[in-house]
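First the structure, then my questions, so here it is.
Every protein chain but one is kept in place in this view of the complex.
Coming up: subunit A.
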Amino acid sequence: MSLWFWVLAACAAVYATKLLGYLVPQSWLVHPAVGRVSAMLTIGLLAALVAMNTFSAEASVTIDARLGALLAAALALLLRAPFIVVVLVGAGAAAGIRALG
């Protein structure tokens, strides 16, 4: 019962964080600076997601097979590989590096 309370409360709280962004008044979004900030924010957020998924470790950062996946994916992108190939190259690199130990 108590655990159910926290589960449902967390679901409601996280949904609120998502909905909150959609409740920003439209008038705030038409300011000319918003377009430029939005483009920069996209780059910043995606780069942060790349870094977080590459180096995250429990309460720290670490270098492991995921860095190999990042480099292999970058190489695939330089060679203009399609998205799905880039993803598979990333998986293959991480799995391969781990298999080689």
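Rule of thumb we're sticking to: contacts are C-beta pairs under 8 Å (C-beta built on N, C-alpha and C of every residue); 3 or more make two chains touch, one makes a residue touch a chain; residues count from 1.
As a convention for this text, contacts and distances are computed from a predicted model.
The complex appears with one chain absent; UniProt names that chain "Putative branched-subunit amino acid permease" among the candidates "Putative branched-subunit amino acid permease", "Bifunctional protein PyrR", "Cysteine desulfurase" or "Tripartite tricarboxylate transporter family receptor". Mapped onto subunit A, contacts with the missing chain fall at residues 2-11, 13-15, 17-22, 24, 26, 29, 33-34, 36-56, 59-61, 65-66, 68-70, 72-74, 76-77, 83-84, 86-96, 98.
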